[in-house]
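Step one of this worksheet: look at the structure below.
Note that this complex is displayed minus one protein chain, with the remaining chains in position.
A and B label the chains in the order they appear, each numbered from 1.
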Amino acid sequence: MTAILTIDGLTMRFGGLTAIDAVSFEVRPAAITALIGPNGAGKTTLFNCVTGFYRPTKGGIRLNRAGGPVQLAGLPNHRIARLGVARTFQNIRLFGRMTVLENLLVAQHAELMRASLFSIAGILGLPRYRKAEAQAIETARHWLDRVGLTARANDPADTLPYGDQRRLEIVRAICTGPRLLCLDEPAAGLNPRESADLAALIRAISAELDLAVLLIEHDMSVVMGISDHIVVLDYGRKIAEGPPAAIRADKAVIAAYLGEPEDAVA
Amino acid sequence: MATAVSPMRALKEAGIAALVAAVLGLPLIGFRLMDQAGGETLATRWYDLVYVIAIAFVGRLALVLTGDSPRRSAAAVTSAVAPIVRPVGAYLPWLLIVFALILPALPFATRGVIDSGILILTYILLGWGLNIVTGLAGLLDLGYVAFLAIGAYTTAILSSRFGLTFWECLPLAPVAASAAGLLLGFPILKLRGDYFAIVTLGFGEIIRIVANNWRSLTNGSQGIANLPRPSFFGLADFTASPAPGHTAFNALFGIAYSPIQRVIFLYYVVLALALAVNVFTLRIRRLPIGRMWEALREDDIAAAALGIDRRKIKLAAFAIGAAWGGVAGVVFDARQGFVTPESFGFIESAMITAIVVLGGMGSQLGIVLAAVVLVGLPELFREFDTYRMMTFGAAMIAIMRFRPRGLIETRRPTAVLK
Partner (left out) sequence: MAYFLQQLINGLTLGAIYGLIAIGYTMVYGIIGMINFAHGEIYMIGAFVALIATLALTSLGITSAPLLLLLVIAAAMAIAGLYGWTIERAIYRPLRASPRLTLLISAIGLSIFLQQYVQLAQGGRVKTLPPLIPGGFTLMTDASGFAVGISNFQIVVFVLTILLMTGLTLIINRTELGRAQRAAAADPLMAALCGIDVDRTISTTFVIGAALAAVAGVMVVFYYGVIDFFIGFLAGLKAFTAAVLGGIGSLPGALLGGLLLGLVESFWAAYADAAYKDVAAYGILVLVLIVRPSGLLGRPEIEKV
C-alpha cells in the first residue's frame, strides 16, 4: 500500500535554531497516524511545513495522488489545501462573526466558484448557482447533523462553546473534501468525556470517508485509542515509530516524556 | 457599581490633570504667534489657558468620582437604547430610501439642501465602494481618495479634450480607476494590515502630487473647469438656452425653465448609482467571492488553509472597490463643475475610511448613518465648521475606544439553514 504522504529528510531551520532535523516517515491512506512528542519537539512546525505555512529548509514532502505525485515543499499554502490537504489549528481559527453554516459554505468555495463561473452566474441570478448553493447547504447540514451542531447553524461561530468550536473547525476542514486531514491538537482543552467522543468521531469519519488523518495530540488516551501508527519526535528528531503497543513500551519515548533517571545521564 | 473613591484621591488626580494641561497648553494656547510683516511676534492668551486648565480639572474630577469604566457606561447606554431602536431598525433602511426619494419634493428642499443631499449621497457612494475593500475584505485602504481622483480627472480630461459627455464618461472612469487599482494592488496586497494601510496612504498622496504637477495633463493646481453636467439621458440638456441641435429639458416636458431642475436630476442620478452599489454589495455578499472576502477579514490564515488564494481575492476586492471610486469621480465632477488636486488629500481619505469604520465594518445602514453624521451635520450646521475636523479626529479615537466595531455591530448572515 503506497503512502499518501511521504516525508523525506525534512529539515526546518529558523536562523540558528534547528526545529526539525532530517525527519522521515510515511502517512498511510485511510489510516490515522499520530505525531507525538514533548512540547517544542517540532510537531506543529512539521504541520506548518506540510501545509505550506513554512518553507522547509531542506527535504521533501511528497503527496501521492491519482494524477501522480506532487512535491509540496515550497508550494503556497492555499495550493496545498486545493490539492486535498486540510488542517485545523492549535488555537481555533474560525470565521467568528460568520455563522456556523457560513463557515461550512466558505469551505466549499471551490465548487461554488466553479458553479457560479467566478460568481458571475450568481450576479446574474442564474439557476445553476442557486442549485449549487442549495447542494452546498445540504452538505453542510449533513455534517452539522453528524456533530450535533444543527441547532446552532445560524449563530455566529464565536458564540459557540469551546468544544463545539473545535468540532466545527474539524467539520469545516472536512467540507473541503480532503484526502489528508491534519488535526493540530483537536482534543486540547476538552474534558475526558468530550475527548473520548472526539476520538470516536475521528475514527468513524476516517473509516466512512476512507480519509487519511495525521494527528498531533498530547492526550494519550486519544492517541493510543484510535491511532493505527505513531511517530514520536523529540528536539526535532524522530526517535521512534510504530503501532501504539510498541510505542508505549519504547524506552526512548518514555525517557523523552518522563526524563531519564539521574544516574543514567551519559 | 462604582467603587468608592476618596475625595482626596479624586482631587489629587484632578490636580495632576490640571498641571499637565497647564504645561501642555502653555506654549500653544497660552501664547499666540502673530504673523507680522517682519516676522512673528508673540501675544498671550492667559484667559484661554486658564479655561482649558479648568476644563481638565473638572473633567478629570468627574471621571474619577464616577469611577465607572467608560466602556461600561457606553454599554449601559446601548442596552438602554436598544429596545427602542431594535423595532425601528428593521424599517430604518426603507424609511431612509423613501425619504431620499421624496426629498426634492419636500417643502424645505431648497437648492442648497438638495446640493447637500448630493454631497452626502456621494460620500455614501464612496463609503459603500470602500466598504467592499475595507468592510467586507478587511483591507484598510487609507488612500481610497486616489480612485475618486482618477475617476474625476479621467472624466475631466476626456470631456475637456475630447468632448465626451457625462454619460460617456460614466463607464470609462471606473475602468481607469480599476486599472489603477490592479496596478497598485498587485505588488502590495501581500503586505500585513498596517503596512498595507500606510502604503495606500502613500499612493493617495502620490496621485495628488502627480495631479498637482503634471501640468500638461491635469493643468496643475489650477485644475480643469467647465466640466459637463449630465444631460437628460442624452435627450435634452438642463439649460435655459440649449446649443443648436440640442433640446432643452424644460422644452421637452413643456414646463418653465428653472436652474433647480439640473440639480434635482443630478440628485436622482447619484441616488440611483448609490443604490446600484448597495444592490451589488448585497448580492455579492451571498456569492462565493463575497463570503471569501468576509472569511479573509475574519481570519486570513484559516482562509488560506481552506484553499483560498488570498492574493487573487484581495486583488478582486481592491479593483472592484476602485471601480466604484471611479464612478463617484464622475459624479463629483458633475456636482462641482471643476476639479483641482486640493480636493483629494489625506483628510478626504480619512473621512471616507472613518465613515466605513464608524458605520460598522460591512454594514450598509451603518455607513449611511455615519455619512449623514460626519458629512451632513457640518454641512447643515455651518457653526460646527471651525471645530469640525478636530471633533472628527476626537470622534475617531472615541469610537475606537468605546465601540470599535462601529455603530452597527450586528451582521446579517448571507445564508440560513431552515
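Basically, a residue touches a chain if its C-beta (ideal position, glycine included) is under 8 Å from a C-beta of that chain, and two chains touch if they have at least 3 such contacts.
Predicted model, so just to flag it, every value in this text is computed and none were measured.
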Option from B:Ala197, B:Ala248 or B:Ala415 whose C-beta touches the chain left out: B:Ala197
Candidates B:Val210, B:Ala236 or B:Leu315 - the one touching the absent chain: B:Val210
Task: Would you mind spotting which of B:Ala54, B:Leu217, B:Leu282 or B:Ile301 touches the chain that isn't drawn?
output: B:Ile301
- prompt: Where the complex has a chain not shown, which of A:Phe25, A:Phe53, A:Phe95 or A:Trp143 is the residue touching it?
  reply: A:Phe53
Subunit B residues that touch the omitted chain in the full complex: 20, 23-24, 26-29, 31-33, 35, 39-42, 140, 142, 187-188, 190-191, 193-195, 197-199, 201-203, 205-206, 209-210, 212-213, 301, 346-347, 350, 353-354, 357, 386-387, 389-390, 392-397, 400-401, 404
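Operating definition for what follows: only the chains that are shown with their structure count from here on.
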Query: If you average the CA atoms of subunit A and of subunit B, how far apart do the two points sit, in angstrom?
result: 43
Query: Mind pulling up the subunit A residues that touch subunit B in the complex?
result: 51, 53, 76-79, 81-82, 86-87, 89, 93-99, 101-102, 105-107, 109-110, 112-113, 116, 118-119, 122-123, 129, 133, 137, 140-141, 144, 150, 153-154, 156, 172-173, 176
- prompt: Tell me, which parts of subunit B touch subunit A in their complex?
  reply: 280, 283-284, 286-292, 294-295, 298-299, 301-310, 411, 413-417
